[in-house]
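Working notes, structure below.
Of the protein chains in this complex, one is absent; all others appear in place.
Up next is subunit A:
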Amino acid sequence: MASVGMGGFYRQKKRGGIAKPTLKRSSTGKSAAIALSFTDPDQSPVLGAIAEHGKTASAVAFEEERLRQFDLDMRYGPCLGLSRMERWDRAAAMGLNPPGDVEAILLKSSAAAADCHWEGRI
């Protein structure tokens, strides 16, 4: 797969939400970006938190962690190929009782990534 760095650089989708992270990624040092996403400025909760209103870095990191747990929970089926909200809706429609706090994070948080953790990496 092409490195995640370039794919994110030419990202077509708008991030959406009130505050977008305005920091652009620099092309140096961003090759082979299958590193931890904490080094990825578009997804880094620390840098993204600067634009987020009234949220600490640790709160954003906690939300991202919670969403990742939801992604990897195999009760709700595969996570690739579906946005997180769609997967949550599907799980609700199938009667699997997906956790309500995940829905809350997905609806309100603009820094939460819409796609699952592995999207674009596999």
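Just so we're on the same page, a residue touches a chain if its C-beta (ideal position, glycine included) is under 8 Å from a C-beta of that chain, and two chains touch if they have at least 3 such contacts; residues count from 1.
We take it that contacts and distances are computed from a predicted model.
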Absent chain [UniProt protein name; select from "DNA polymerase delta small subunit", "Exosome complex exonuclease RRP46 homolog", "Protein farnesyltransferase subunit beta" or "Translation initiation factor eIF2B subunit gamma"]: "DNA polymerase delta small subunit"
Contacts of subunit A with the absent chain, listed as residue ranges: 74-75, 77-78, 80-82, 86, 90, 93-94, 96
